[in-house]
Structures are given as structure tokens and as C-alpha cells.
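The structure is given below, and queries will be raised subsequently.
Heads up, one of the protein chains got dropped from this complex, but the rest are sitting where they should.
Labels for the chains are A and B, by order of writing; each one numbers its residues from 1.
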Amino acid sequence: MTDLAHLKDQYDLAVVGAGPAGLAAATLGARFGLTTVLFDEQATPGGQIYRAVTETPLRERALLGEDYWQGAKLADGFIKGSAQYVPGATVWSISHDREIGVSAGGKARLLTARHVILATGALERPFPITGWTLPGVMTCGAAQILLKSSGLGPDGKVVLAGTGPLLWLLAAQYRRAGVRIEAMLETTPRRNWLAALPYLPKFLQSRYAAKGRALLREVKASTRIERGVGAVAARGDGRLREVAYRVGRGREIRLEADALLLHQGVVPNINLASAIGCKHHWDETQLCFTPEIDEWGRSSIPGVSIAGDGGGIAGAEAATESGRLAALDAAWQLGKIDDFARDRHAGPYREALAAALYGRRFLDLLYRPAVRFRHPAGDTLVCRCEEVTAEQVLDAVKGGAVGPNQLKAFLRCGMGPCQGRLCGLTVTELIAKARKVAPDEIGYYRLRPPVKPITVAELASIPQSDAARKAVVRG
Amino acid sequence: MFRRLVEPERASVRLMVDGRPVTAAPGDSVAAALLAASVVACRTTPVSGTPRAPYCMMGICFDCLVTVDGVGNRQGCLTRVREGMVVATQQGKREVGR
Partner (left out) sequence: MAPDVIIIGGGLHGCSAALHLARRGATVLVLEKDYVGRHASGVNAGGVRRLGRDLAEIPLSVASMELWHRIGDLVDDDCGFEGHGHLKIAESEAELETLKARVAAVRALGFTHEALVDRRQLRELLPAVADHCTGGIWCEGDGAAQPYRTTLAFRRAAERAGAVVSEGVHVTGLRRENARWQVATADGGAHLAAAVVNCAGAWADRLAAALGEPVPLIPSAFMLMISDRRAPFIKPVVGATSRPLSFKQFANGTVMIGGGYKGALDRETNWTELDFRGLAQSAQTVADLFPVMRSAQIVRAWAGIEARMPDDIPVIGPSSTEAGVFHAFGFSGHGFQLGPISGAIIAELVTTGRTNLPIEPFRITRF
């Protein structure tokens, strides 16, 4: 059990998240002599993309693929370094002065850092279809996590649905592991090709092309793929029984199914950055809110940097380099290195970052999810936690809720424990469409700490100073 | 619902789920162990009593909430199995005091 009591009251650098960006940042920060601490919710390093890389039961390298095993090097470098590692810990608050609230083992405490790097990564875009809350329906990411960390594959009839590289990667991994897939329902809108085509030449020259081609070939050879799927629904009585879909506007086709795995891209996990007060803007290509950061990852809050997918979706290799750049900048800001050393070290990282970004725009545009899968209607659930439907959201807008925060006064939409992670983007887009206003103008839920629920007991366990006790004013 | 694609290398972990014994692999999260044990729904929602199961497996959907060793509303996907652990699926509104 992680014990927070042994942590220092102050660190030079605190990193949140042990994915590629966080691992790279913490390792480098410590190498430059910064007292560094890395907090992560999981029990072992790797984040989501390199989940369980130090302990996966799937040892045969070809199954998960070489890209995954890159994570082992990063994790190894980190563990051998001098950063303090705090697994099983949830950071639920960071103030403007970089006071960090963290919980582990049922206890909470506060500590400060002179610089913070948020590497909270990405989460899957909501995929609000009929029946998406049925047991048996989960994200492709979830299925992949079960595969990596427990060597588990779905039993019975498996259907994949959505758009994006992860769909293909999972299908390939399942094929290698002997998991049969009934069908892959590919929802990429055909018109995306038009927008993506101008960027195809660059993509073909990039590292992603060969990998992508190989993956597509492997999956197409063994899996039934339905393209141009325009509607997907999950049906069942208390659990998934069948998946219904249409190709374009064709007739409804039903498949018996035990597992439906959904994916339509990933978006930055912005709850912590948002709760701190970092400025965000709407990215119309990636259809999500992204933090405003500069080329060092500095956010709009001094002393708080953002690295990795949490600062904008760009993949694991880009995340690694952006983590290093943020750590470099932190070391410079804290006076450990001068301008010259900083820029000298930055050179190779920037080159590697540029190479990692090269060719990605094609994928961003090709796999941009269709409107019909982002704008649910009727009694499709928008807010899973509080069971609020699309129709209820739209009625509330008609009733005067002009944005996501006013919505909270009419409905409990967004007020459950997930803090909008699974409904926020849908809500913003639905309100934007209803009011004929850009999503950037509509904004997002006003997020505050704690960014994850903490118990009354945990909160009460925060050590007090005498000054704080005396400062209580009666209301 | 989910099956082991490889045999776990280390000794399995035994836990109790709703009063019945379940075997898990040492690196499993409680959520993974439940799915491997064919537990279809780990809870019913407080709003409508509808069954739910783990959705994201990464700690953000809060659908995998279970009671672990008497403490309720624990995210099963963020809780590692331990020998002798007692897990209970959750029904509706949480009773105060658990």
C-alpha cells in the first residue's frame, strides 16, 4: 500500500501520469537534479498505451506488437532513475500555487511543487449510441487493457464498431491471440477521404504508413469489415444480446453479439488542467477541447506545463518528446540549466517530435468521427452517470439553459462522479448545434477540484496546520 | 464473458464475490477478475436500478463501482485483487455507513 506520509512537503517537480510523457518527463527532470515525484493511479508504470508493460502476461512480443514494447524501455529508464514514484495515487487537486492534493490508501495529504507537469493523457471520445450502457458494451481501449494487463479476451460473439487506428490495432491483436471477431463495423464517413486526401502524400512518407498498411492487410485478411456504417445500436435485456446496424441508409442488419467494442478516437483528458484554471480552446479538427500550451508545454498558469496527449492528441512517440521538452523547460525555469544547455538539449527532442508528428494530419482528418455518432437524439443516454437523455438535454436548452453550466441547474447532467468525462463533449456539441453557435463559444463544464471523488474520511485526514485551525471564520 | 488467453504464470488469487469464491490472476484488477468470472453486471445504478458493467477500464467512467472489503463505491478497475478480498456488487443507492 502506498504511504503518502513519507513524501516531502515540497518537490522541485511533480509529474502527474506515468504514461510515455510522464515517464520521460520525470526521468529527465530527475537527471537534471530536480527533486522529482511522479504520481499515477495505476499500480505499475506505462499509462494506458503502455499499460502493464512491466508485468503483462502476454510475453510473446509479436502479439501486442513492437510499438507497445517501446514502453518497456521508458519504464525501465524511469525506475532506474532517481524520481520518486508514487503508484496507486490519485491527484485530485492542484492550486495556482501548485499545492497538490493527493490520495492513496484511503488517506489524503497536501504537498507543493515548484513546477508541475500534467501528463494525464487521453481518454476515449464518448460514443453515445442506443444501449451503450448495457453490460457487454465497452470501449476498444477497455478491451485492450483487459488484454494487456490480464491476458483476457472476450468470449462468444464479438463485434467492433467505430473509426480510428485503435480499432485496427485491437482487431490485429485479437487475431494474433485467437479471438474471433464477428464483424468490424467501420463508421468512417466516406467524405472524410476528400478532406484527408491532400495530406496523403505526407502520410505515405511517414512512419505511420507502413505500420498502417501492414495492420490493414492483416485485419482485412481475417475479419469481416463493413464500411460506411451509418448507425449502430446495442440491444438486450440487462445485457448485450444483439448489435443492429445500417450501412449508409440501408436496411437494418442484426448481429447476435456478446461483446460490442466501441472506439471513435481519443481526446485529451482535461479535467485536472481545467480545474487548475488552464485556458483551453476548441479544436475543430479533433473536435475536442485542448489546453493552450506553447512549444515547451507551458500552460496559461505559470509553473504548470502539460505534456503528451493531454496537451493535444499526437500519439506515444510525440508524447515522449513533449515530456522531455517540458522537463527541460522546468529545469531551466528552476535555474538548474542555462539557456544554452536548454536549447542544446532541446534540439534532438524537437527533431524527434517533428518526426513523430509528421503525417498525422491525414489520420486526424480521415478518422474524424461522423456527426451522427457525436450528436445523439431521443432517449439515447448522454450522461451515463445521471442517466440523462439527449432529448432531456435539448428540452433544457429550449427551456433556457444556454450552456453546459446552466444545464446543471435544470438537469443533473454532468454532476455525477465522472465529472463530465463521458458526456462533456456531447453536451457542448448538442448545445452548440441547438443554439447555432460555435462550440468554442458554448464552452465546457466549469470543472473544479476534486477532479475525482474523495471520501469524507480521506478529506478529513488531511493534516492541518495550527494557522489553518485558527483561521476558521463563522458564517 | 472474458476468457484467459494465456495461463497466469504466478499462483492465482482467491477472493469472494457476492459470497461465492472466485479465482483471479495476481495482476488482475477487481473489474478484470469479475469479467473473467462471468459476472455480467457489477452494479445497478442509483438513479434507475439499471445494470452496469465496466466500460472504460481506466478509471474514468465510474461504472465499475463495487464494494471491496466493506468499503463501497470503489472503482474496481483501479483496485488490484488480493488474497482473501471480499467483493460485493452494488445495488442502487449506497447505504450510508458502508
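The rule is simple: a contact is a pair of C-beta atoms (placed from the backbone, for glycine too) under 8 Å apart; a residue touches a chain by one contact, two chains touch by 3 or more.
Note that this is a predicted model, so its numbers are computed, not measured.
Put simply, the missing chain touches A, B once the whole complex is considered.
Of the candidate positions A:G71, A:G101 or A:G308, contact with the unshown chain belongs to A:G101.
Listed by residue number, the positions of chain A touching the unshown chain are 93, 95-96, 99, 101, 108, 110, 277, 400, 402, 406, 409-410, 412, 415-417, 419, 448-450, 453-457, 459-462, 464-465, 468-469, 471-475. Residue positions on chain B in contact with the hidden chain: 46-47, 71-73, 93-98, in rising order.
Here, only the chains that are shown with their structure count from here on.
Chain centres here are Cα averages; for chain A and chain B they lie 23 Å apart.
Of all residues in chain B, those touching chain A in their complex are 1-6, 8-9, 25, 27-29, 32, 35-36, 40-41, 45, 47-48, 50-63, 71, 73, 77-78, 80.
If you check the complex, the residues on chain A that touch chain B are 41-43, 48, 52, 55-59, 88, 106, 123-124, 133, 135-139, 141-143, 145-147, 149-156, 177-179, 238-239, 258-259, 269, 384-387, 416-418, 421-422, 452-453.
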